[in-house]
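Sharing a structure, written as structure tokens. Questions coming.
One protein chain omitted, others in place.
Every chain is named by a letter (A, B and C) in the order it is written, and numbering of its residues begins at 1.
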Amino acid sequence: MAEKFEPRIVAFLCKWCSSAGSDLAGVSRMQYPPNVIPITVMCSGSVSPLYIFDAFNKGADGVLVSGCHPGDCHYIKGNYYARRRIALVKELLEFIGLEQKRFRMSWVSAAEGTKYTQIISDFVEDLKPLGPQTKLRRKI
Amino acid sequence: MDKILLKKALHQWVKKLHAYRIYAPSKDGDIWTYEALTGSEGFDPDFRTTALSPKKIIFPQREVYFQFEKKDGDNNSIKETLPEDESAIVLGVRPCDARALTLTDKVFGGDFKDLYYWKRRNQTILVGMACITPPSPNCFCLSVDGSPHSKEGLDILLTDLGEKYYVQSLTKKGDQLLNLAKNLFTQPGAADKRDLQKIQTESEKKIKRQIDNLKKVPPKLKGMWDSPFWDEEAMSCLRCGICTYMCPTCHCFDINDEIHSSAPLKGERIRTWDTCQFPDFTMHSSGHNPRPDKAARLRQRIMHKFQYFLEIHKNYQCTGCGRCVTKCPVSIDIIEVLEKVRDYGS
Amino acid sequence: MVNVEDLRKEAQRILREGKVKYVIGYEKDQNGLLPKPAFIEEPEDVARLIWNPTCVHNLTKFLVDEKKRKALEKKPDNRPVGIVVKGCDSRAIVVLLQEKYIEREDVHILGMSCERNGVIDEKKLAKKLKGQNAENVEIDEDGNFVVTSANKTIKFQAEELLAERCLECPANYPVIYDLLLGEKAKKKAAEPFKSLGKMESLSEEERWAFWTEQLSKCIRCYACRSACPMCYCDECVVDTINFAVTADTTASEKAGKIKWVEKSPVPSENFVYHMVRAMHLAGRCIDCGECERVCPLDIPLRFLNKKLEKEAKELFGYDAGFDPNKPSLVSSFKDEDPEDFIR
Partner (left out) sequence: MRKKTGVFVCHCGINIAGTVDVKKVAGDLSKHPGVDFSEDYVYMCSDPGQNMIIDAIKEKKLDNVVVACCSPTLHETTFRNAAKAAGINDFQCEIANIREQCSWVHKDMDKATAKATKLTRSAVEKVRQNESLDPISIPVTRRALVIGGGIAGIQAALDIANTGYEVILVERNPSIGGHMIQLSETFPTLDCSQCILTPKMVEVSKHPKIKLMTYSEIQDISGYVGNFRVKILKKPTYVDPDKCTLCDECTKVCPVVMTNEFDLGLTGRKAIYIPFPQAIPATFTLDIKGCPGLVPIACGKCADVCEPKAIDYDMKAQIIEEEVGAIIVATGYDLYEKENLSEYGYGKYPDVLDGLQFERLCSASGPTQGKVLRPSDHKEPKEVVFIQCAGSRDPELHCAYCSKICCMYTAKHAMLYKHHVHDGQAYIFYIDIRSGGKGYEEFVQRAVEEDDVVYLRGKVSKIFEEQGKIKVWGVDTLSGKDIEIDADMVVLATAMRPSQGAAELAKKLKIAMDKDGFLAEAHPKLRPVESVTSGMFLAGAAQAPKDIPEAVAQASGAAAKAISILSQERLFHSPMVAKVSLNLCTGCGMCVDVCPYEALSLKDGKAEVNEVLCEGCGTCQATCLRAAINVKNTTPSQVHEMIRASLGG
């Protein structure tokens, strides 16, 4: 069963670094599993905790937030606010008992196509054994 | 028909009832709630007032009306979802809560019969438990034409006589349940009847809280629509939904569509409890809100229960269970409010 | 020891001098142990004011009410409001000031120090008295509770009856006030996050089971947010209909109204509601414990906020409700904020 299961991942990528990084992965024809649907946002700092809860509520098996490395934010400091906010979201999700592997954050620069590829591949691998995310998924 | 059931035989009887789905009060930490009963154990006849009344079983907080799906072209589908057929027993219903259902019956059984409500209502059997000692410090059923041993709305009423229960079956449904274990029930003797009388009068004396001359309240209310009284009384109100959600007689609801999938468009139309105490209850899409503040909402709650409902259905919409008094975070006490109304301006 | 007479005197003075519109305090409730909020307008009525360890409510929510009420009035009386606060409540005022929801001039703060003690937990007391009602609770010189029940007086060690939050209180005296009653007894909780210990020691699955059981009980009466002084939004993110529509509300704003949470009180939706609430209170919750106290189904909501309070403290060195002039937890950052969780 676990082999059959294909996790569904929502990835919030900042436009300037991480989304560009994923483009680079494409241009370089790197291969990674098709389980991620990226949503490009202006800045990791614009990712509201609500988006993350909503994604899990709508059945995401994993959620990724990715932004520019500290110091590289196109908007100078958006990713610093993100770092703080996301840390709290992570703690909360773990506290209520969601598998901690299901939510992660990364810094991916426009030059790090390889890193993006790796992060997605690992994410998918880590999620497969967990099976579908049913805890927060809307059940009505 | 009246019977006697020995206390020690109670559980044997309950065993026999398992052909039905059984709900009974169960204790979770400090609070009592109605839960599905599995096995004969776990039913404690000395339960206190439950957080929610059996209303939640007959009129659940969430009810699905129908499911809809948008298909190609115009052949869209709509599927009505009535509650499934399953007779249920609520074991251990307080007389006030049973009376409350007779009031919601009037609401859902008027010119328009609410299919969802009545399907559950009709297939549910209510086994009452008379209150020997008030299950809540704020019981005041006597003041609102009720009593700790009222039979209204019940199918069976059990009264604790110490070693045994005095069992009164009040409907055919009730008789069915007794017939499931004929051998457990015996005929009551004259002494039992006397004990019953005695215990009933005693139990009434034990009720601490009351409102004298409640009948003076409705006419008073008529003249109090725009009295500053409501502002003062509502000063400490927090606008939460406790008083109404806990109330066994409140029955207001909201209807929403819940979208489960946008492509293809799938979802359910659902009914959920709603309350006049929430600011959005009367919010118009224009933004105008005819009940702009909590004063207006408290007034609505009192007037609905003690004027409008009375005019329409000839009963107060309150059975004195005391939940709203006990649970109000800021001790807004409906009894005090009514007394103040009664004495207002005199 | 706090002398309630001093409180009444001051209340009377500010009322008589017309310094305040009215004074928000506690008064005896005839039919229960806990007092009820009192709104005193006449100097003669100050005798109604009481002060004892059953004064659990956080009255600062009524400052929010006052502001909302004033917004509706044509010619509002802009005099300040007098309010009786404990240490925790005073921190709520600090947050309201920090978020510019109220101005310092809007309140005349009558600060009550809990003096090495705090308020009682009604449920703990009920257990001790085995269902017996208590008529009165007081503190004696040694900081023990003296409970009067059925004409008997019983002594309890403070710890036996103290509300959990008081045992973990960072400062049980007002941090901001116009008048302080009682001494600023510095009693910093030895283990400010003790109660979380049990929860955190549980396994992931145990924690999940715990919260599923608890949050399944939620009937969304919203008493938690109603009692919370930090929940002052005109429109709550979970309300789907209550859109504060005004003349300048555009069609797109109406259309843009999002249903983050369904009205159905089912676990998945209850989780979103309570998690969003927890996030919105991160760095703002001052642990007055009201959300948990008012919950009619005894959901231990305080844990959620306490957890984030702990993280704010341990990850970012942030305490809520002490400095009205510093930026909020989530509207600030430090270069050295931890990022070991980021890949």
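We adopt the following convention: a contact is a pair of C-beta atoms (placed from the backbone, for glycine too) under 8 Å apart; a residue touches a chain by one contact, two chains touch by 3 or more.
As the structure is a computational prediction, the values presented were derived from the model and not from experiment.
Partner chains of the missing chain, restricted to those shown and counted over the full complex, are A, B, C. Of the residues in chain A, those that touch the hidden partner chain are 6, 8, 10, 20, 22-23, 25-27, 29-34, 37-43, 45-51, 54-55, 58-60, 71, 74-78, 81-82, 85, 117, 138.
Where chain C meets the chain that is not shown, the touching residues are 99-101, 232-235, 237, 244-246, 248-249, 252-253, 255-258, 260, 280, 327-328, 330-332.
Contact between chain B and the absent chain runs through residues 70, 72, 260-265.
FYI, only the chains that are shown with their structure count from here on.
Distance between chain A and chain B, defined via averaged C-alpha coordinates, is recorded as 47 Å. Averaged C-alpha coordinates put the centre of chain A at 35 Å from the centre of chain C. Mean C-alpha position of chain B lies 31 Å from that of chain C. The residues of chain A that reach two or more other chains are 138, 140, listed in rising order. Shared interface positions of chain B, i.e. residues touching 2 or more other chains, are given as 62, 258, 270. On chain C, the positions that touch chain B within their shared complex are 29-32, 34-37, 39, 57, 61-62, 69, 72, 123, 126-127, 133, 217, 219-223, 226-227, 239-247, 249, 254, 259, 262-266, 290, 293-294, 296-298. Within the complex formed with chain C, the chain B residues making contact are 28-31, 33, 51-52, 61-62, 137-138, 209, 235-236, 238-242, 245-246, 254, 256, 258-259, 270, 272-273, 275, 278-280, 283, 285-287, 292-293, 325, 327, 329-333, 335-336. Interface residues of chain A facing chain C in the complex, by the touch rule stated above, are 49-50, 53-54, 57, 70, 77, 80-81, 83-100, 104-107, 119, 135-140.
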